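The structure's right below; bear with me while I get my questions together.
Note that this complex is displayed minus one protein chain, with the remaining chains in position.
The first chain written gets the first letter, and so on, giving A, B and C; residue counts start at 1 in each chain.
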Amino acid sequence: MTTIPVGIVGFRGYSGAELDRILSKHPRVHPLLLEHRQDTGDRPEPLHVGGSPRIPCTPEAAREVGIEIVFLATPVGVSIELTVQFLAAGIRVIDLSGAFRLGTVGTFTRWYKEDHSAPHLIAEAVYGLPEFYRKKIVGARLVSNPGCYPTAANLAIRPLLHAGIVNRAAGVICDAKSGISGAGRKPSLQTSFCETAENFSAYSILNHRHVPEVLQNSGLEEREFSFTAHLLPLNRGILETIYVRAERVESAERILEIYQAQYAGERFVRLYRPGVVPDLFSVARTNFCDIGFHFDAPSGRLTVVAAIDNLVKGAAGQATQNMNILLGFDEAEGLL
Amino acid sequence: MTTIPVGIVGFRGYSGAELDRILSKHPRVHPLLLEHRQDTGDRPEPLHVGGSPRIPCTPEAAREVGIEIVFLATPVGVSIELTVQFLAAGIRVIDLSGAFRLGTVGTFTRWYKEDHSAPHLIAEAVYGLPEFYRKKIVGARLVSNPGCYPTAANLAIRPLLHAGIVNRAAGVICDAKSGISGAGRKPSLQTSFCETAENFSAYSILNHRHVPEVLQNSGLEEREFSFTAHLLPLNRGILETIYVRAERVESAERILEIYQAQYAGERFVRLYRPGVVPDLFSVARTNFCDIGFHFDAPSGRLTVVAAIDNLVKGAAGQATQNMNILLGFDEAEGLL
Amino acid sequence: MTTIPVGIVGFRGYSGAELDRILSKHPRVHPLLLEHRQDTGDRPEPLHVGGSPRIPCTPEAAREVGIEIVFLATPVGVSIELTVQFLAAGIRVIDLSGAFRLGTVGTFTRWYKEDHSAPHLIAEAVYGLPEFYRKKIVGARLVSNPGCYPTAANLAIRPLLHAGIVNRAAGVICDAKSGISGAGRKPSLQTSFCETAENFSAYSILNHRHVPEVLQNSGLEEREFSFTAHLLPLNRGILETIYVRAERVESAERILEIYQAQYAGERFVRLYRPGVVPDLFSVARTNFCDIGFHFDAPSGRLTVVAAIDNLVKGAAGQATQNMNILLGFDEAEGLL
Partner (left out) sequence: MTTIPVGIVGFRGYSGAELDRILSKHPRVHPLLLEHRQDTGDRPEPLHVGGSPRIPCTPEAAREVGIEIVFLATPVGVSIELTVQFLAAGIRVIDLSGAFRLGTVGTFTRWYKEDHSAPHLIAEAVYGLPEFYRKKIVGARLVSNPGCYPTAANLAIRPLLHAGIVNRAAGVICDAKSGISGAGRKPSLQTSFCETAENFSAYSILNHRHVPEVLQNSGLEEREFSFTAHLLPLNRGILETIYVRAERVESAERILEIYQAQYAGERFVRLYRPGVVPDLFSVARTNFCDIGFHFDAPSGRLTVVAAIDNLVKGAAGQATQNMNILLGFDEAEGLL
């Protein structure tokens, strides 16, 4: 069977490299690496080992080899610029940056603290969380791949809110912890080994730019939602511990039913029996979002633990899931 | 100046070894190691390096060398047994286990799921958190050194509760993360390198045995308090992210004032200006508990971050602080 | 296509679990887990996730489901006992322990410091390093899968010795470093997080039991070979830095030619151009042995770096490679 060429920009970064790995094993596509800027992050390579082919990062070069979909694993500014170019050339875009995730220019400007040079595309972009927006993704020209933190948070929180069992006055707390690859590959003091190993820190308390992604996809108000990001001394994985006061729920089994009803048929959300929760090993190098919880019925204290691999379900895996939808493939193709 | 002999039982464990290190540099005491059981955890040793002297673990041997205070860095059962013996011989005890931390036998039995063989000592034991109970510690025969998690939690939470600014209906959430030395030195699958490195997990959700220590020292009701412990892939340190809905507070400065009023003159609690929070490096190998916070006045969302070194302020350092009080030394002697 | 059932004993250990992972994706076999002893190392599991089926660990149970090959990822004593049983029942064995790696009972007894209860099988066992013994493996009943350290060492050293360029009087030095999974999953102080993280240590200097495996497959004399094992604070991977004085070699290119001649057509040995060497990331989660070197022609100083993943090429991957040979499959089936 011939495979379809797809393009990756930003293939030296962690998300881009993960995309290259996933797509190289995908049975129906093959990746081409678009050299956007020459940087120095190449690793030692064995002789005679051919990686994915490299071509220039232009719509013309991409068209020439038949690319119809391009993944942008690039910073916000680069993503906006390239999205405009590739869409103009009739090439669909799956963007992994935060450029098109927020619903309005105003929200983008507030949280990203910069102007948006392609505001007309914000309305067109489809938020690529297949478990909630599968139907909209099908025909999209531009898919905005969700942030890593919001992917886990939305999958864990939204079913509870929709079931109407959350005491919103008490608030929803999301205590999120991420491995360091979430900060990208660009060297910085914050991601240096000696600043992070044997250390653990909270950052962007209440003002992380992933917060509005949770709000707009869950219906929570900002004042109801407390979010803290933390940096774990490990390579990959996100674990979120979420605290909710549940109302009108008599048992843990009922909460499990709510999740089961929401995720029946979903192949990338896995549930645990009450009292059992996933850890990072549960999801490492997979596209799963695992959700477990502990519920104390008398007091309504509900603690939910959600785990993903930030580079897979939180980035490259979910992007592949979106590609599968765009191309009409089985949604799990190349991901199990 | 002659130094006073003090005894350490459990000196091969992490807390006991840390005690040996701290007390060996203390200007007014010198440690003797009480060999309770021969285990195999000795490390390679250079020639001609004399560690602290070792004697048998009996009240007689201890008395003979003039020991008046003994530290028990032992499991609950051993601590109870030895406490009875040493007290009977007129030797004061600073116990680092959970044997005497809870106020009633019933609470102990519920959370530790075992009987207590010396219930008469429970009422006598003084909870060794100097910042709150300094006066009671002075004349104690038996000091129960606080748990690592409750040390940070109580220091961070109690001032807010006492100031009456906590919306208790919304609950107090303590999301706690600890390095692996907190689990002790006894080998187990849970503390094996390959089960913990590159992993991160939540455990004992809502039922950790440190919970009642927070309740009885803060005045919180169990239904108001959500506590989750997590295992960090690092050696030492505890960081707790605490979520509260604050009422009747107009500004972050007011919250800082509450903490400053509480901890004026305290040498082991350090505060940060609003919006700045400590990380584990802030407190590594020190006896400090560092407290910072981020407050959103309009919504009342208050996120507090407290950090300690679990082996120092969470164990051996605090035990030394208690010893200083018992012996009438400057409370910070040997700890700065 | 129907798949062939194969058995795994010791599936809760690191090598056994890796075998389960590899064989579960193998297109021509499917693994069955043989419950040898009930231990407590099971991890949290999502609902409705079926792992590989489990059956009792007996030749009868194995025959009943059609198993013709069984993998033993078990300690030496268990491996010997089970090998006898399974061979007697006509089931072929690939043993991952050291039970049958050494050529004589005397060598076994000297290095393993125990008697061998099935000495008659030692001569029959075929050493399963396909790059050197492929033809012998084909018809074997009992394949002894090589140790992790010797796999890398033999692949790196033997070509140089066979080419006659090694100054044997100067000796061959192999400074070997391994991740902690190499020590197995059984809890011990030596593999505890707090004893290994931020630490690094040498062990078994000159007397590691893997030494004779190198000697008998390379032709080196014991007095010519210095081997030191070290424990790296990481999960998986072996890197060996090997020091040789080369004679009668005029250039680095000539050394590369020697390796290329040896490994032409090999799919699991990868070479690097002179001056470039692999690191652990080069081989992580792959069945490759990567070999690079740096050569100073005037002095003859040759430094070779060989890297493998100890759980793949050093254990489960190589065992699968051997299985592929036994079953007449493409040798790389399921491994690329």
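As a convention for this text, a residue touches a chain if its C-beta (ideal position, glycine included) is under 8 Å from a C-beta of that chain, and two chains touch if they have at least 3 such contacts.
Note that this is a predicted model, so its numbers are computed, not measured.
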| item | value |
| --- | --- |
| Full-complex contact with the absent chain, from C:Glu64, C:Glu114 or C:Glu222 | C:Glu222 |
| Footprint left on chain A by the chain that the document does not show | 14, 40-41, 180-181, 185, 187-189, 191-194, 196-198, 233-235 |
| Sites on chain C contacted by the missing partner chain, in the whole complex | 169-171, 173, 175, 177, 197-202, 205-206, 222-224, 226, 228, 230, 232-237, 239, 241, 243, 245, 277, 279-281, 284, 294, 296, 298-299, 301, 303, 305 |
| On chain B, residues whose C-beta touches the chain left out of the figure | 43-49, 197-198, 270-273, 276-279, 281-282, 288, 290, 292 |
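Just so it is clear, only the chains that are shown with their structure count from here on.
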| item | value |
| --- | --- |
| Maximum centroid distance from chain B, chain identifier (CA atoms) | C |
| Chain centroid nearest the full-protein CA centroid | A |
| Centroid distance [mean C-alpha coordinates] between chain C and chain A, Å | 37 |
| For chain A paired with chain B, centre-to-centre distance based on mean C-alpha positions, whole Å | 39 |
| Residue numbers of chain B (touch at least two other chains) | 197-198, 233-235 |
